[in-house]
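As you look at this complex, bear in mind that one protein chain is not there, while each of the others sits in place.
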Amino acid sequence: MKLKTLALLAGGATILASCATGPGGSHGDALRLMQRDFKPVGIATMDRLKQDKVQAACNKYDDNPPKALADELQKEQYATVKWPADGKLLGDWKSGEKIAQRGRGMAWNDKPGKTSRGEPNGGSCYNCHQIGPATTSFGTIGPSLYQFGKLRGYGPDIQRYAYAKIYNAKAYSVCSGMPRFGHSGTLTEQQMKDLTALLMDPASPVNQ
Amino acid sequence: MADPMKIRATVQGDVADVRVLMAHPMETGQRKQAGKAVPLHFIQSITAQLNGKTVFSADISQAISRNPVFAFKVKGAKAGDKIVITWKDNKGETRTDETTVRAGS
Amino acid sequence: MRQALVLGFVAAFAAGPWPQAAAQTEDPVAAEFDKFRAVLEQDNPAELWEVKGEQLWKTPGGPNKVSLEKCDLGLGSGVVKGAYAQMPRYFADVGRVMDAEARIVHCMITLQGFKYEDLAKAPFSSATRTPDPVSITTYVAAQSAGMKLAPSQGHPKEKEAYTLGKEIFFYRAGPWDFSCANCHGLDGKRIRTQPLPNFAKPETALASVQGWPGYRMTGGVMHSLQWRLSDCFRQQRFPKPDYASETLSLLMTYLTVNASGQTYKGPGIKR
Partner (left out) sequence: MQQTRRSVIKAGGALGLLAVLGSALLKPGRALAAWNKGAFEAKSAIDAMRALGITNTEESKDIVIRAPDIAENGAVVPIDVTSNIPGTTSISVFIEKNPFPYTGTFDFAAGAVPFVHLRAKLGESTPVRVVVAAGGKYYTTAKEVKVTIGGCGG
């Protein structure tokens, strides 16, 4: 117990920084400190601190990796997209709207696939995007998705693009700020179909 | 016992600006903690006296924000006057604090 | 009508010498928030905790029944005025950089005899309880109101802390691939209606320190930077950082040094 206290309060003296460069520089020492100072809570396990190939590359190159590497990684990421077995990409836009509004899930007190309140995980979409016209409290980190289908057309290619982008945003832009909702297991296939419908169903308020 | 209020009273000309912070949870009865509803607990009435005379009083509901803040103004006040404020909540708990009116800058 | 005026104003200044000011008024929603934030700050419930924190600082307490008046916040034993604006800083007695709350916790352990485990059990405020270190940090912070932020960068460990803090800030991981920078390394963005200042840039980094400790309107509770950063990691979908841990001090070093030279207004009010 006492040892732990000492480690927490005086631990830094033992870890020396190597010469880090930019933000993308060596983060070996910072990572070691984080691994010491973070503790798992429920579904938020310690392996979440480990970077996968995409995260490591984006970190290393300040979100701007060389084109050849970016292309290679994007191809790999695209290959992770699991397409619905029934071949249908459009679900129910009404349910999609709810998923887009909800910002909970995947954090300390949440359950696998569910929020701490027992609702299905949300997609947090409105946190970053303008989507339906009724919601004015939308974020601006991502581009506006208002009239997504109306502007791009409702064809199968755009449907596939929308579904795959939600499933794995890194398939199109490897250091995108958008989470990989299918790849990370945040959203279910049905939820991603519902979100695709929100963007692509001609009847969705998004396309009015 | 409830925590003390913080009262500030400054006079400009002959109008005193009185501002008060109260420490109170102002529970609406709607909030849940560990699955159980937290019972209604809120300040119901407030009175403010200037040199012993009631100048401002209020009856309020649970819709007033937690840790309430109020401001009001009294004409005819001068530096050195005494302001006494009392609140009473729905559980019968009460708290009285006072301050002296200061000259404004 | 008023909106049109605001937009006209912004257009007139967009090419002017103050791009930062223009960015702040560009969004009419943000302008409305700013206007009423000033109203709310005029009477800030945070003051209730300043009073409480001062009492806790000066009154003998803990198993050792001593006050914190001998606590060294970096400017010498017992000096509170101005200490917050110069933290985080390096403390030779622990061999690491500490932020204000981590140092207060350290003093509560070493001087007053509290146990870290007890202080770390429920370190953040709830509707019904504000932990003592939060009140004390609020008091200490208030004693730096109106002063320029000047976190010390003279010691090699302080420079190292900045570098490590920067790495933590930019570290992308977790199921959603987020780093702090994903939301707070961009210019002029917002999440829902809440502006997201760019903490990596000196012009906008002040927002990471300003207003903390803060009275948070959501829940009506007093929170410090320890809570803010910890909860950011929750939203980042990371595991949980230990309370008053070195990692948090390092991150605070990065943020505060970026805001160096700007005036700290004292405890604030937050959404």
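Should a chain be cited, it is by its letter among A, B and C, assigned in written order, with residues numbered from 1 in that chain.
Please note the rule applied: a contact is a pair of C-beta atoms (placed from the backbone, for glycine too) under 8 Å apart; a residue touches a chain by one contact, two chains touch by 3 or more.
Computed from a prediction, not measured in an experiment: that's the story for all the values here.
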{"item": "In the full complex, displayed partners of the excluded chain", "value": "A, B, C"}
{"item": "Omitted-chain contact residue, chosen from C:Lys115, C:Lys159, C:Arg192 or C:Lys265", "value": "C:Arg192"}
{"item": "Contacting the left-out chain in the complete assembly, out of A:Arg36, A:Arg102 or A:His129", "value": "A:Arg102"}
{"item": "Positions on chain A contacted by the hidden chain, ascending", "value": "101-105, 107, 122, 124, 126-127, 136-137"}
{"item": "Residue numbers in chain C that touch the chain omitted from display", "value": "29, 32-33, 35-37, 39-40, 43, 191-194, 217-220, 235, 271"}
{"item": "Touch list for chain B against the chain that is not drawn", "value": "15, 19, 28, 30, 44-45, 50, 53-66, 68-77"}
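As a convention for this text, only the chains that are shown with their structure count from here on.
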{"item": "Inter-centroid spacing, chain B versus chain A (mean Cα positions, whole Å)", "value": "47"}
{"item": "Chain A: positions in contact with at least two other chains", "value": "none"}
{"item": "For chain C, residues contacting two or more additional chains", "value": "none"}
{"item": "Residue numbers on chain B that touch chain C, as the complex places them", "value": "3-4, 6, 19, 21, 23, 25-27, 31, 33, 38, 65-67, 69, 71"}
{"item": "Residue numbers on chain C that touch chain A, as the complex places them", "value": "94-97, 102, 105-106, 109, 115-117, 157, 160-161, 163-164, 166-179, 181-183, 186, 188-193, 196, 200, 233-235, 237-242, 244-248, 250"}
{"item": "In the complex, chain A residues that touch chain C", "value": "1, 4-5, 8-13, 16-17, 20, 23-27, 29-31, 33-34, 36-41, 44-46, 48-51, 54-55, 58-59, 62, 106-108, 126-128, 137-141, 170, 177, 179-180, 184-186"}
